[in-house]
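Just one protein chain is left out here, and the rest sit where they should.
Now for chain A:
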Amino acid sequence: MPIIEVRNLSKTYAGGTTALSDVSLDIHESEILALLGPNGAGKTTFISIVCGLVTPSGGEVRVGGHDIVRDYRAARSLIGLVPQEISIEMFETVMNTVRFSRGLYGRKPDDAYLEKLLRDLSLYDKRDARLMELSGGMKRRVLIAKALSHQPRVLFLDEPTAGVDVNLRRDTWAVVRRLRDQGVTVILTTHYLEEAEEMADRIGIIDKGRLMLVRDKRDLMHEFGRKRLVVELVEPLITLPADLRELGLVLSEDGQHLSYEYDTRADRSGIARLFATLARHGIAVRDLETRESSLEDVFLRLLGEAA
């Protein structure tokens, strides 16, 4: 059974803006799902509904088999949320704020667990420091610690690395992977396609409140991805023979490289024909390089197709 089941979820705000429209989705235990989409696509609304911050206009969501409205206590106790903004009480200490979060979820005090959690997030040395004394990166980790204080099975991360430096981003990724390995299901929204590409097992793309697709990352890359083959020549070419141009090859300005883009899904990539033609013209090859489309390419292509 999926840990989260979303059926026909929709949200129209009082002002008339439709933020989500008929979204259905299953999220499986111990996976990392990245939700991608441009600003205002409905990602944060989706998270806010599942976490209980926003009331849905229609549809149904179950977390661990519990309906988020009728059985909200059981559903919410399974969820941890790391919000997009750094929202903390600046005068509180790290340990107290994490204890407070655990208490809100009705869990028994367990300082041994909380100390371990702070150690895992490299916050233990700062446990008695006031939040106002911490760096931006540490404050973000405190938010993660608060979200994990009650040992949830599902963790929502809304733009977890927005505006943070590369090192902290890498640290956050490591924490998320470790959580996944411990059995926690992670749902993250991000603007950084690199982040989704690096971390996610599955990727969902939301645009204009609609879930356009949800796929395994590798399948998505394979299905929508294209590859580029770059051929380095021994001798530069001045002009490209017509039959090579017809194959779709492009000659670089210095005449030293030929590039060829092909669809990984196609039955025939055309590479064999390409090399046969090169051989027929007596064009010698020094080196080859292939590059797969990035998720960014796939994302832009999908949004472009939808527009």
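The definition used in the following text is that contacts are C-beta pairs under 8 Å (C-beta built on N, C-alpha and C of every residue); 3 or more make two chains touch, one makes a residue touch a chain; residues count from 1.
Following the convention adopted for this analysis, contacts and distances are computed from a predicted model.
Trainee: Write down which listed name, "ATP synthase subunit c", "L-lactate dehydrogenase complex protein LldF", "Transport permease protein" or "Response regulator receiver protein", is the UniProt protein name of the chain that is not shown.
Mentor: "Transport permease protein"
Trainee: In the full complex, which of A:Thr55, A:Asn167, A:Gln182 or A:Thr239 touches the chain missing from this view?
Mentor: Spelled out, the listed residue whose C-beta touches the missing chain is A:Thr55.
Trainee: Pick from A:Ile27, A:Ala41, A:Val61 or A:Leu81: which residue touches the chain that isn't shown?
Mentor: Per the contact definition at the top, the residue touching the missing chain is A:Leu81.
Trainee: Since one chain has been left out of the picture, which residues of chain A touch it in the full complex?
Mentor: 13-14, 48, 51-55, 72-77, 79, 81, 83, 85, 87-91, 100-101, 103-108, 146
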